[in-house]
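Sharing a structure below in structure tokens format, with a few things to ask.
All protein chains but one are shown at their positions in the complex.
Up next, chain A:
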Amino acid sequence: MTEHQPVNIVMIEDDEGHARLIEKNIRRAGISNVIRHFTDGTTALEYLFNAPDGPAKNGPALILLDLNLPDMSGTDILAKIKAEGSPLKRTPVVVLTTTDDKVEIQRCYDLGCNVYITKPVNYENFADAIRQLGLFLSVIQVPDPEIAG
């Protein structure tokens, strides 16, 4: 466990535009961590669990997760990350999505999501929310993954 290992931000977001806007606003908040962007669930999971430079094998990470993905539901990814015995169980997951359905929000928290943010349609609010998330990310302490084997 190295103290100063940089925290990678893994963004799973199928909408390129949203991803760009999120990144822009995080950068505006002064966060310069590496952001890895995936547009579908399968490659994202592959990276998270199996990539040699992925968080499971290598260093702490923070996951930004959209629920509406083309190939699988974001909640499935969340369930896999937070599953019992998963190396990423303690990795913070911020669900950032357009869905504001109460049931869905509850389900995400039940599955172990750490923060749930609904993307505001109004851009000023959206930018504001992301910037605040950035500020939040700059102070958050992220645990190292339990590297298996």
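As a working rule, a residue touches a chain if its C-beta (ideal position, glycine included) is under 8 Å from a C-beta of that chain, and two chains touch if they have at least 3 such contacts; residues count from 1.
Definition applied: contacts and distances are computed from a predicted model.
For the chain that is left out, the UniProt protein name among "PPM-type phosphatase domain-containing protein", "histidine kinase", "Sugar ABC transporter substrate-binding protein" or "Spore germination protein" is "histidine kinase". Contact with the chain that does not appear here is found for just one residue of A:68, A:106 or A:138, A:68.
Residues of chain A in contact with the chain left out of this view: 15, 17-18, 21, 24, 68, 98-99, 101, 119, 121-124, 126-127.
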